[in-house]
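With one protein chain held back, the other chains of the complex are shown just where they sit.
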Amino acid sequence: MLDTLLFLIADGVTNGAVYGLLALSLIVIYTVTRVVNIAQGEYVTLGALSFASALSGTFSVLSAIVAGGLAAFALKDIADRHLTGAMRIRIVLSRALWIFIVLATAWLANLLPGSYWLAVLASLVAIASLGALIYRLTVEPVSGASPIVLLIVSVGVYMVLHGTAVLIWGAEPRSVPPVVEGGVQLGPVFVTYQSLWICGASLVAMIALYLFSERTLTGQALQATAVNRTGAQLCGIPVGVAGQLSFAIGAGFSALSGLLLAPLITANYDMGLPIGLKGFVAAALGGIVEYPTALVGVLLVGLTESFSAYQVSAYRDVVVYLMVIPILLWRNAVRPPETHGN
Amino acid sequence: MSSPSKVQGSWRTPNVASIAVAVGLIVVASAIAIFAPQYNVTLLVTVGLSAVAAMGLTLLLIAGQVSLGQAAFMAVGAYVSAILARDHGFPAIFALLAGVAASAVCGVIVGGITLRLKGHFLPLATLAMGMACSAAIVAAGPVTGGASGFGQIPPLSIGGFELVDDRAFAIVVWSIVAVAAGGFSRLLNTRTGRAIAALKTDIEMAEVFGVNATRLRLLVFVVAATLAGLSGGLFAFYFKFISPAPFGLTSSINLLIACIFGGMSHPFGAVLGASAVTALEMLLQNTVARMLGLSGNVEMIVFGVVLIGVLLRWPGGIWSALHRAWPVFSTSRPARNIELTPSKRGVDGEDLLSVSGIGKKFGGLTALRDVSFSVGADQIVGLIGPNGAGKSTTFNIATGLTEPSEGSVLLMGAPPPSRASDLVHRGVSRTFQHVRIVLERTVLENVAFGAYAQGRSGMIAGMFGLDQAEEAATFAKAWRALEIVELDGLAHEPASRLAMGQARLVEVARALISRPRLLLLDEPAAGLRTGEKLKLVTLLHRLKRAGMSVLLVEHDMDLVMNCVDRVVVLDRGRGLMTGHPDEVRRDERVIAAYLGT
Partner (left out) sequence: MPDLCISGLNVGYGRATVIESLDLDVKSGELVTVLGANGAGKSTLLNGIMGLRPPRAGSVTLDGVDLAGLRPEQLVARGVVLVPERRELFGSLPVEVNLRLGGYRTGAPAKSLERIYGLFPILAERRRQKAATLSGGEQQMLAVGRALMAEPRLLMLDEPSIGLAPLIVQEILRVIGQLKSEGLTIILVEQNARLALSVADRGYVLEVGRIVLEGSSAELSADPRLSQAYLGGAADYAAARDQVYVD
């Protein structure tokens, strides 16, 4: 009995770590840009699939697409008539470096197939950049719109990314090797190294995000944009760049969760949406704005999932999805969301 | 006074329009059903079924609610009908009715729980509900056939007549589409339809005119769920095979896309949207995908791109671009002349509003303390003071919107009602500091909405034209109210085209038509030009002479001084003085409060 309990807890915590990355992604994006990002799960899918490609030494088409998109926006930025010469040179150099990193990591992963860390790097860079691109394409043009319009736009993004994943990688699932095979006996429970790696990597990522937002001026600027967009603009913080950064962080975190999870469930085009929704359930506990509450939510969702899988296995997902409704009701009663933007 | 510019003819225009929509749809659909090849008949049924569900969702969107889980109600309709008919021997028609009823019940339950959610919480909740529903169908394999579904559903039969012919089925489906489209099209131009549109603009404003927002929102949600259930039930009986796939997230999203394509503002748009989505789907499947040798996912990408593109171009939906070209269905000026006299509510000789010693604390801060004043019959009272003096707080306490921390308020001799929707029944009406009118509707319709509390006709009456006498009376009053504020020349203009001053006057007319004894005006002159202010002063005195009392919150001191019988001056949350305008004007403290010391 105790064994089962401990096993379920270990399982729940591992799942919780994955959903935690998702919940943080959703919160970063929502607080900075007011986008309730339905498409969040697709970055999980794309992260897992491009990781699988990179690991097997296939040059990812996605990296090429992302590089092309970045180049197009770089041209648009350089054309801004308000720029001085020095500013223009700085933009050219920074964008060139960005595009170079996207292509170089993808190319290196292609050259050295099987290199775990290179594959991680290449897919994270590509997906984070994709996030920034999606912001510029679909959010920046309507950044003043109501949260409902932004939400429906993100539904459109979900469809495009979902379809693109199938177009590039097909419907066949891909198995991905874990970081290290095997596992370790912790007391009565056997835990795979991959599970430990998932928990450890998630924890490190979360701490890194925390340090970034608390200790650096850029991180504080991101927080400032979340707290008060007008105030941030008046401080000279470029809120468009903050939006891109939040989308890059969100996409990168989700991609990380995808490539961590892939060895446990195989990478496939359909894996993202349910994970994204469970991230929502957790984030909703904190109204999609509070990080600490969301982390409680993450454990709640992870544990509910593993325990209901044990108790009413077939209805596991039903239970987890329905959890969101009492959570939203509670949150709505405590602190309802603003209905008219900021 | 100028005559109405655009619309002539009888006041039945909305009836004609809705009947035209219904007849047009059924004629075109029948023609296709009878003469088109078999394959196209199946398409016709598919379009019709999604149009039925999309119309419900459009109504929901018009009321300002978004559902991302509408396909779940289709699933309930489909599975309940199919299981009852196949496994429990129900006659098909009763099984269908039971399925529809089941979706309606689910609508009541889900709506009752989720409609209190604000902002983006509602779409999130419906999304989760839809996903849970799909997962539940798969999980309940023994009953539902799980992920692979089940077939052998008996055909739909009505009184011994089996509806096995596809073409006949198509005509049945499109008859339903036609009745619903015609009915909703008329509904939108009636009492309940105006209230639904007001809900989207501003729930608080709708309640001030007597709309029970909770109930009406639930009603709309249930109607949408019922239509989705009907669509699902018919789906089951047409294809005779069901599985979870057609009722998943993709279907919910496709319905939403159909509504957005169609403009989110008119049931006929939902029909067009559903047709456009299906047509685009066919086009992509038959040409692009086949030519390029790509799988069905191209279609998903294209839909996504189109959805994003439409929203980026027109964040208010295609409708915001089209609605200038759409004909105005409204009513022309009646021949007879009626007077809008204030109702004689309240006790004679007593004050209509009496505020004594009220105070308000927010957290630790005292926003207001010890303010007293009263408004008697046939009186205009001004409430003035510099920014942050506590005027809005006083105003909100007087109308029961805010509970005072101390002191008491008597409105028509009783404490203010706890529900805003009861205010109008007390003979009290108001305007808003920030104009709250329904921008998509005409000036006349905005004013007509003000008479909501005096009407009785509901949704069914509105759909099928059983409210004609009431509507005629409402519009006669609306015209009169517009004449009073001298805006009758703009009656058929969309409210979105009004200048600030005109919009404020529309609010006054809307308040007048509810025949208040006491009218509360919240900064009616803000943003008005001098000429408009002069008109406003004239208007206020005409109202007073007609027996109305007015509480006027206003910044323009001179305007107030020339309107009112008594002035209440607030400064930093306290009553500075109350008196005749001439006394106040000379008072050093008042001048100091305004100009600074």
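In this document, chain identifiers A and B correspond to the written order of the chains, with residue numbering beginning at 1 in each.
Everything below uses one rule, namely that a contact is a pair of C-beta atoms (placed from the backbone, for glycine too) under 8 Å apart; a residue touches a chain by one contact, two chains touch by 3 or more.
Small disclaimer: the values here were computed from a predicted structure and weren't measured.
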Chains in view touching the one left out: A, B
Residue, one of B:206, B:220 or B:559, that touches the chain absent here: B:559
Per the touch definition above, residue among A:75, A:171, A:227 or A:312 touching the missing chain: A:227
Contact residue for the chain not shown (choose from A:176, A:205, A:237 or A:322): A:237
Contacts of chain A with the absent chain, listed as residue ranges: 82, 217, 220-221, 223-224, 227-228, 230-239
Where the unshown chain meets chain B, residue by residue: 386-388, 496-500, 503, 523, 526-527, 529-530, 533-535, 537-538, 541-542, 545, 555-559, 561-563, 585, 591, 594-597
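Keep this in mind: only the chains that are shown with their structure count from here on.
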Rounded Å distance between chain A and chain B, as computed from the means of their C-alpha atoms: 37
Partner chain B, residues of chain A touching it in the complex: 36, 38, 137-138, 141-142, 145-149, 151-153, 155-164, 166-167, 171, 273-274, 277, 280-281, 284, 314-315, 317-318, 321-322, 324-325, 328-329, 331-332, 336-339
Residues on chain B engaged by chain A in the complex (per definition of touch): 66, 68, 113-114, 116-121, 123-125, 127-129, 131-132, 135-136, 138-141, 249, 253, 256, 260, 294-295, 297-301, 303-308, 311-312, 315
